[in-house]
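The other protein chains are all here in position, but one chain of the complex has been omitted.
Coming up: subunit A.
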Amino acid sequence: MILHRLRVEDFRGVTREEVQVPPRGVFVIEGPNESGKTSLMDALEMLLEHKASSGRAEIKAASPVGRDVPVVVEAEFTVDRERMRYRKEFVRGKRTSLEFPESAKVALTGDDAHDYVRDVLDRRVDRSLWRALRIAQDEPIGQVEAGKGMESLRRALDTAAGGADPTGDDTLLTRVAEERHRYLTARRGEPTGDLARSETRLADARTALSEARGRLAELDAAVAEHAHHLAAHSSRRSSLEAVEAEVARLEESGRSVDRLREAVRAAEGEVDRAAVAHDAATRLQRERASLIALRGEAMTRESELRDATEAAARRLEPAENRAGEARAALEAAEDRVTRARRLADADRDARDQARRRADLSGLDSLLETLGSVGRELAATEAELAAIDLPGGTVDRIRAAEASLREAVVRSAASAPTVTVAGEGTARIGEETIDASVGWEREIVEDTVFRVGTVSLTVVPAGDTDAVRRAETTARARLEELLLECGCESLAEAETRERRAEGLRADIAAHRRRRADLLNGDTSEDLARRREALAAAVASDEDAPADSIDNPTVAGEPGDGGSPDPIAEAATAEEELSRCRAEDRSAAAEAQTLRTDLATRGALAAEAAERLRESEEALSAARTITSDDELDADMDRTRRELDARREAAREARARLDEALADAPPELLDNARASLAALVAEERESASAVATALGRVNAISDQGRLGDVAVAEREVEAAERENAALWRRARAADLLHRTLEQRRSEALRSYQEPFHRAVVELGRLVYGRDFDVRLGEDLTILSRRIGDVSVDYESLSGGAREQLAVIVRIACARLVGDNGVPVFLDDTMGYTDPSRRLTMGAVIAAAASTSQVIVLTCDRSRFAGVGGARTHVMRGTGSAPE
């Protein structure tokens, strides 16, 4: 795009301004502040972007204050070799016109004109490059992101990078990214928008379908359950009917059994009646036979009893005789016993007196012997008391004497014996002796012998004193013991002890004898016994002599020549006993025979009475019914009874047969089964009704329709989802592929872009200048020599210079296909020393590009060679 002319009327503070721009080179529009330089750029922007009829605030704001006039903007420009004159009147009039001064094209007006220009600009002008290469006064100077969006620059870089084709279009990438973003999130690639909604819809649809099928399956299940219950109910029903039939059959059989049972009872009644008749006949016959038998028995018994009575009478007579004899013998024996007893008593008394006298004499003798023994015992005890020593005394004396002998021996052994012989005297201790007399002693203590001047001290052994004292003590002990027992010596003591032993033996012997004499009694017992005997003997001597009948007078007791009354009495007693036994036997026998006779007589009389009675009874019975008649009745009733019994047996047989066919247990069981089956049938009917109710409740709900709706929804959702995923995958793949190729392209653009920037930069900073570029072709750092500075750390002036350098580089790269470069009020931060070289940079674009510089200070761009200048007059300036 090449701008040829721009005319502005009544735009903000600019009343009228028109500039003619050369198609190539640097064109400086100079004007003081507030002169409207920037308004020119804004007016051109407004002309190209907004309709004349637009009511946007920025358009209203462009209207001059206090003047009701249209805002007019007119521009002439060439796009793709088509020159256009484009005019709009804003705010007032709101007219648009488009003319083609170099062609025969029909001029356009209104929206047609606006749309035509917009279409041309959209398709043929790199709008992004237009915006990127413009430095606006009121906007911060930013970096040109040469890697993004600028088609013409990309094309130029692609060409510079050796590509045979024009560069790619980031607009396409943007559209692809937008297309992708319709389905997938930018960062994680997860479903979004329609695709996310489709995913949810599909999940919901599947859930709904599952639920609908589940509900429909409930109906199938309910139907199946009903069928199951119905089949079960039918089975129960069949069972019930079978059992009901069985019960009916059994009940009918039961009634037949009842009838047969009744028949049996009737038959048994007949049997009973026949049996009664037969029993009566039998009883009568038996009674008749009994009467006959009784009569026979009575006759026999009467005869037998009569014979027995006679025999008893015959047996009684001798017994009576023998009893009389036995009685007489008894009485004689009793007399003899009485006499013998008197004689025996007299003899016994005489013998007792003689025995008491003899006892008295013996007792006196014994008492005397006892007195003698007592006296001897007393004398012996007295003697013993006189000589007796305490126990162990002799042993102690014996031990004391032994100790004394041992002490003497020890004493003798311990004391030296000194014998003094010779002539002269010697002094021994205090004693002076004559040696010729001789002197010999045991030395028991330290003794000094002085013979002349010689002093000899004899010292006994060390323990001599103790030995001597022991001997003295032993001796004193012996003497003390002898003194205590009154003996002179040990021998005497031993003699006394032996005597005392003999006396103690005598005393023991005396005591044993006395004990033998007493024989367990005491002397007092013997004395009292003797007194009693003496009194009895005295009494016997005072008693009178016995009667004459006393047989003892015939002799003295113990006289062998006289008969023994006691033996005789015993003999008489034995005889008496024998007679008494004989008497009892004979009397008992006689009594027994008498009783037997009486009994038999009574029995015979009774038997005779019975015989008479039985004959009378038999006769009376035969008078009523003869024996033959009874026999005939008996036969008749027996036959009748047999017939009835046969009939009853047959009835029971029929009953048993019926019971076998239908025993009552079967009926009971069948009835019990029937009751259970009725209950079960009722339950199964209830289950069927319940299942039916459930089916009815469900079947009315048209659940198939729900399934169908859900199926269609799933189908639609699946189809939609598949289509969306196809699109999403396609967009994603396309986006990834484009991104990948774009990154590759950006990397290939680095070199030509870098070369273009460095070429211009070296005009300003010298040969050591270099820059490092990012992937999007922005400057990351600047290097001059060895000093590298990040872009963000550069000064405002340096960044301003780099901004201009990059834009000019872009303009040069794009060349004829480019757009005007607008530099509005730049170089303000640039050191004046660099303005000249920066002018060379700007001028470098002159051959291929249109550079429009707006400045209030022309001197900033004095270094731009070949630049043409338009001076604005300021606000309200009139056209040139």
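Assume a residue touches a chain if its C-beta (ideal position, glycine included) is under 8 Å from a C-beta of that chain, and two chains touch if they have at least 3 such contacts; residues count from 1.
Quick note on the criterion: contacts and distances are computed from a predicted model.
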| item | value |
| --- | --- |
| Listed names "Alpha-D-ribose 1-methylphosphonate 5-phosphate C-P lyase", "cysteine desulfurase", "Peptide/nickel transport system substrate-binding protein" or "Nuclease SbcCD subunit D", matching UniProt entry of the absent chain | "Nuclease SbcCD subunit D" |
| Contact residue for the chain not shown (choose from A:Leu284, A:Met299, A:Val418 or A:Leu734) | A:Leu734 |
| Residue among A:Val264, A:Ala670, A:Ala745 or A:Met872 touching the omitted chain | A:Ala745 |
| Contacting the left-out chain in the complete assembly, out of A:Val8, A:Val72 or A:Leu173 | A:Leu173 |
| Touch criterion as defined above, residue of A:Val69, A:Val120, A:Ile141 or A:Leu230 at the omitted chain | A:Leu230 |
| Touch list for subunit A against the chain that is not drawn | 123, 154-155, 158, 163, 165-169, 171-173, 175-176, 179, 216, 219-220, 222-223, 226-227, 230, 691-692, 695-696, 698-705, 708-709, 711-712, 714-716, 719, 722, 726-727, 729-731, 733-734, 737-738, 740-742, 744-745 |
